[in-house]
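One structure, pasted below without further comment.
Excerpt of the complex: some chains, original placement.
Chain lettering (A, B and C) follows the sequence in which the chains are written, and residue indices restart at 1 in each chain.
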Amino acid sequence: VDNTGAEQQEVLHAYVGAGMQMPMDEIAVEFEKKYGIKVEYDYSGSGALLSKIVASNQGDIFMPGDCSYVYQLEDKEMIKECSNVTKHIPVIAVQKGNPKNITGLSDLGQNGLELALGDDSISLGKLFKKILAKAETKGLNITKAVDTNTVVTGATVKQVLLYVTEKNVDAAVVWKADAYENPDRVDIVPIESEYNIVKTVPISILSTTENYENSKLFYDFVNNEGKEIFEKHGFVALE
Amino acid sequence: MKNNDFLKFFSLFALSVFILFILMIVMSIVTNISFETFYDSLFSKEIQFAIKLSLETASIATILGTLLGVPAAYALARYNFKGKDIVDSIVELPVILPPLITGFALLVFFGNTVFGKFITENIIEILFTYKGTIVAQFFVATPFIIRTSKSVFECIDEKYELIAQSLGSKKYESFLDVVIPMAKNGIIAGAILAWARSIGEFGATMMLAGATKMKTETLPIAVFLNISLGDLEKALAVSLIFLLVATLVLVIIRSVLKIGENNDRL
Amino acid sequence: MLVIENLRKNLSNFELYIEKLEVKNSDYFVFLGLSGSGKTTILEMIAGFIKPDSGKIMLNGVDITNKPINERKIVLCNGKYLFPHLTIQKNIEYGIKHLKKPEKKEKVDNISKLLNITHLLNRKPERLSSGEQQRVALAMALVMEPEIILLDEPLSSLDRLLHEKLMYDLKEVHKSSNVTFIHVTHDFSEAAVLSNKMAILRNGKIEHIGTLQNVLKHPQNEFVAKFVGIKNILYGNCIEKDGNYIIQLLGFEIPVKEANYGEITLGIFPKDIIVSKKSEKDSKIYAGKIKSIVPSGPFDSKAVIEFNNIELISEISNSDLLKNPLKKGDSVEFYIDSISMIG
């Protein structure tokens, strides 16, 4: 089963947020071409990955959907190095053709609109709470209305998005990159920049790594060549 | 009998190995929680809600599954029809299917098909409510009831029913008067299994009902949410709570049944 | 009257076929047959538990072949199938559960007294002996006052003393009710004691229907003869001589009462070959030689007597043997007390 080929081939174990499969798979191919080092991704929700790292005490690279997860590990002194790679931009995903004619954040308070959000336990959920709070300070009081309209909260971003693609709800707040992958099923409505808060996707080297040199090579590769690939997949790279 | 006891030694050894394995897993959970976290979790409003919701939905799903599954099992045990082998296999599908896929398919069915939409819109709101939790649990639990009841029905000599009919009962009367009481223990065993399966159900539940706090958050979902938060200790604490609640209920049910049995013998 | 006509049932490689059978009301009818001869199958068709492939079953002129089980007024009772979750009281009440309480109680009380099971009413079936279970099953059936009660080997698996007791009880109960009893067994002496009429089954066919006397004296064929205990089967010629009928058998002549010309088959019970120097009834005395002698039970022995190149099996009581000991090779004289005509 273990057909890693050459037995002594060096392998990196990287925990990567499941939402970044597309760009990261491509990066792994390029990286292996260049250095002959194989990268194995363990995809899952960022929080699940965090728990996994703490529980298993193993791994080289951690790339969650949000910096906060890295901070938590830093508190436990499990992070060697960390930098930001791309932006994660929250957007409103609506059903194809935008039947409810949603134009921005303010429309999410519409009477009878059905809304799916991320649970507070995932970064997207937490972030959206902050966005609503920010909007309040700027005079857009829709927190209550949004609360009423929220028919479901999901435990992963993909789950939240799924409810839109499956037409179970009218709109959902997701990362732009996720919505971007489903162009034939959802339309993207940006959140007005005055309210929006953008997250950054970090990459970090774990202190549990047993091969710092290779980890560092990959870390640098993602920070340089990787950014281009991320942009190809709808992410907005950081300068 | 020493030279002969290799079998006893070996089989008890195998049993011990597996038991130890399980206990180590449980210990892994227990030793990683501080009492405080456990206490706080147990008495947090959210977890109290999750306990209540878990117990309620699992019980309702089990009752519904029993009401539908027991007659279905009887049909499978007693009547012959074309394609019975296939029907038998179809009944088992929900056991084979990973809950994730099940939940996904249920979501598609209720959200995206004419018939499913009709139900959700006109009869009962299933998506994103605790009713969805029940539907998902019902779906994965009922096969256990059908399978167990079926094998009990097959064990009960059909002559008891025929003799009951010979004594003047209608067919459905002989079923209710004779078959059901005789199959009681087997049916209950199946229902317990189904209940255990229901209360632990996670994948399908999460898809269909969502993971909405204080609304559709069952104990397994609470664990998942805490894992997502990266709060390892709290996740483990909730896991332990789940373990205690489920075990407690099963032990109580079993001992109540045992007392009932002993009374029978008096 | 129960009438069965052209009843046919195929079960894997077993075929049951009954051309015609009539059981009169209030009769005690016994089906006799070895294991697998189809006894249970017949009972279950009469009860309606299984459907015949073709043929008719009529009860008092009404065709009941396709009637639902619960409307037949025919009850199959079986001590092995008491309802295990109910007390004996509830078991007996089962068939009359629609009646009012006092009425139920009275009926159960009466029937329990009749069958001597009053002290068992509060127990569960598992705590009864097989004999008691059979009694309860009978009570369950009787309390319904059906037309016919069907009994599937009610006395098998009882021990000796119990067997005898319950057998006579069955006879009593049948006499005191006027229900038709149809009883199935492989034990000929049960049939002999209980039945007004019996049918001997083999392989799904009735080989003989008749009373006990008829079966003993005129078994329909060699199978029936062997089944009822005839161990000596001989072939002879029946002729008339001086106004008397005589069977010529291997050079000897045996006088018989009935005429039956031509080659005929004869059967002699071992007990009817009597080793003695003197016939009580002036039957002819033959001379033979003991070939072997072994006990056949506590009081009797089985002697094989060689006589004119054939072997005859005779039953000799051990008390006679005590008086006149016999061993292999001894010469003996014997006479034949009674002969059955086979066919």
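Following the convention adopted for this analysis, contacts are C-beta pairs under 8 Å (C-beta built on N, C-alpha and C of every residue); 3 or more make two chains touch, one makes a residue touch a chain.
Values in this document were obtained by computation on a predicted structure and should not be read as measured data.
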- [ ] Can you tell me the subunit counts for the whole thing, written with the labels shown?
- [x] A x1, B x2, C x2
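Assume only the chains that are shown with their structure count from here on.
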TODO: Using mean Cα positions as chain centres, tell me which chain lies farthest from subunit A.
DONE: C
Task: Closest chain to global C-alpha mean, per-chain Cα centroids - done: B
Task: Geometric centre distance via CA averages, subunit C-subunit A, whole Å - done: 88
Open item on the list: Nearest whole angstrom, what separates the Cα centre of subunit A from the Cα centre of subunit B?
Closed with: 35
TODO: Under the touch definition given earlier, write down the residues of subunit B that touch subunit A in their complex.
DONE: 107-108, 111-112, 127-128, 206-207, 209-213, 216, 221, 224-232, 235
Task: In the complex with subunit B, residue positions of subunit C that touch it - done: 44, 47-49, 68-70, 72, 74-78, 81, 83-86, 94-96, 124, 140-141, 144
- [ ] Would you tell me which residues of subunit B are touching subunit C in their complex?
- [x] 157, 159-160, 162-170, 177-178, 181-182, 184, 264-265
